[in-house]
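Not every chain is included here, but those present sit where they belong.
Naming follows writing order (A and B), and every chain is counted from residue 1.
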Amino acid sequence: MSSTFGQVFRIHTFGESHGGGVGVVIDGCPPRVPVSVEQIQHELDRRRPGQSEIVTPRKEADAAEILSGLQDGLTLGSPISIIVRNTDQRPGAYEEMAVKYRPSHADYTYDAKYGIRSASGGGRASARETIGRVAAAAVARQVLDKLHPGIEVLAWVKSIQELNAEVDPQTVTGETIESNIVRTGDPAMAETMIERIKAIRNDGNSVGGVIECVIRNCPPGLGEPIFDKLEADLAKAMLSLPATKGFEIGSGFAGTLLTGREHNDPFRMIDGRVRTTSNRSGGVQGGISNGENIIFRVAFKPTATIMTEQDTVTSGHENTELKGRGRHDACVLPRAVPIVEAMATLVLTDHLLRQRAIG
Amino acid sequence: MSSTFGQVFRIHTFGESHGGGVGVVIDGCPPRVPVSVEQIQHELDRRRPGQSEIVTPRKEADAAEILSGLQDGLTLGSPISIIVRNTDQRPGAYEEMAVKYRPSHADYTYDAKYGIRSASGGGRASARETIGRVAAAAVARQVLDKLHPGIEVLAWVKSIQELNAEVDPQTVTGETIESNIVRTGDPAMAETMIERIKAIRNDGNSVGGVIECVIRNCPPGLGEPIFDKLEADLAKAMLSLPATKGFEIGSGFAGTLLTGREHNDPFRMIDGRVRTTSNRSGGVQGGISNGENIIFRVAFKPTATIMTEQDTVTSGHENTELKGRGRHDACVLPRAVPIVEAMATLVLTDHLLRQRAIG
């Protein structure tokens, strides 16, 4: 197990989907940062189940309790611990899954690795683990607000299957994204995406898609070559999320079709600053932010749990079939939007503090 | 700077493209592992300049000297330090670049971050830094050979621009890949790719592409949730390489077009083992290897240095133009193949040792 992320602004998450609760300990947070508990809860509410008609109807309040590290709304410089109790547990719904490995879930690999596995739900592999990340990032967000105000981190659903949203990363706003329950930045496409998700859910099936994220007003100079390049840490952050299968920054895979002459970003002095007149680099060059918008995309596979009979095996190594039951997202992307933002925020905050150490 | 990679099998690389040399210190290597210096040199030769007519004609022997950690061909358990002297330095070729930021290079961002920059060549951002990684991975390879023989790590050029190779990850061999200088696994496509690279070079331009990699015979159980999932560490490893813009595992971005019913990998008992009958997961589920082939792809952008006049600015913040000079790869992919294998090998070795600690 390795449940620590970050070098200076470090978070340690804990908790299974069933059990006492989940949470996070944040270590390395600067002191005297105003932290609003409401803002933490607001972000948790953005990721929680039951928030709209296209996400799982599980009822979890996901109320954050802060045990330490804050005093009168200011950080003390000591570890900030946040817990969220598990409440809506229906172990019965998981009885069958306790002995049958759910296809494309982590059931078999957890058994293979640990020789033991949480008897119900996804245990540690559940998306419920991301609560700790989101809570920590809500604190990190307030650290950025104090140390480097103006940095914006915005994610949105870029595509659901082949349905592709037209979004301008330079101008899209959080209000636009939150204006529709699928959280795309292209309101014209929102209804189509929502209908797709509903149709696929009604068919007992599931879908995936791509989330795009922009970081605006990032100062130049963040990222620690050689191994902790900014895009490397972003890639790790995103691939550590459940259901992710790919990461690309700037021109990404499509950029491999271009020649260098087409791909290079020319430099120009603009308003007294070094700027690039195109941004195929995606805001990062040589592992270090260049002050342009940082733009990346994350691929999410279709939800593994589907209401369809599938071939599988038991933990006793016999062939069998399994049909999903319980309350699941037919598409995780709307709830993954705030989680992608959270991981990006954690990476940025850590790198901002790292740069202060040597800068 | 962060030049350390790995948690148990840890490497620390050092060195700029110009200066005394480059190298690596490996800490955490198990003792009593037979290490062939020839094998280290063999891997360095696979990545070195001047090896074929489609790579940079720079003449660097890249001869490895091992300063410590070995005795009579066996590891001592102490740090293994390997240095490679810099020899073919032509600082003159870089004079103009010392004051003009090369577009889509790391010149500007290094200045922005450190306020100082290696006066010639790419300094620390040079691909020459990867020598240390390749040397360390050649040692790691021999650790795997001792602790878990049979694990294979093979990479090949999957595409150059739109030229796509047909390769079966289950059966492709190292001999096939090494049989052509572009290092694709599809000999029928090799000549076309080589011609493309030559043509683009003769035009003073450059190209990128995709490298695919397979890990065969990986035992189930490797990977450390939540943050050090196997695919997360692979993604970080690959995005820490120069010129990379994307990473995907298994179905990757294309998998977002499928439904869950199409995407899930059914489990079946085959030859007494838990197997999946498809492999859209790419050999990793929940961040842990499942025993199937681990398959991933890495996007490399076109080489930034091109022999064409481009807009740029000086370090003194004036607009100017710059035309690349010197000896550069018009396509980095053939030399990047052993580097991708190296990073994958380092990730695997580290995770194998980590699993031993708790297993």
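Rule of thumb we're sticking to: a contact is a pair of C-beta atoms (placed from the backbone, for glycine too) under 8 Å apart; a residue touches a chain by one contact, two chains touch by 3 or more.
Being a predicted model, the structure only gives us computed values, none of them experimental.
Copy number for the full complex in this structure file, with 2 chains shown: 4.
To be clear about the criterion, only the chains that are shown with their structure count from here on.
Averaging C-alpha coordinates per chain places the centre of chain A 26 Å away from that of chain B.
Considering their complex, residues 1-5, 7, 13, 101, 103-106, 108-110, 112-113, 124-125, 129, 159, 161-162, 200, 205-210, 220-229, 231-240, 242, 244-253, 255-269, 272, 274, 276-277, 280-282, 284-291, 299-306, 308, 310-313, 317-319, 355, 358-359 of chain A touch chain B.
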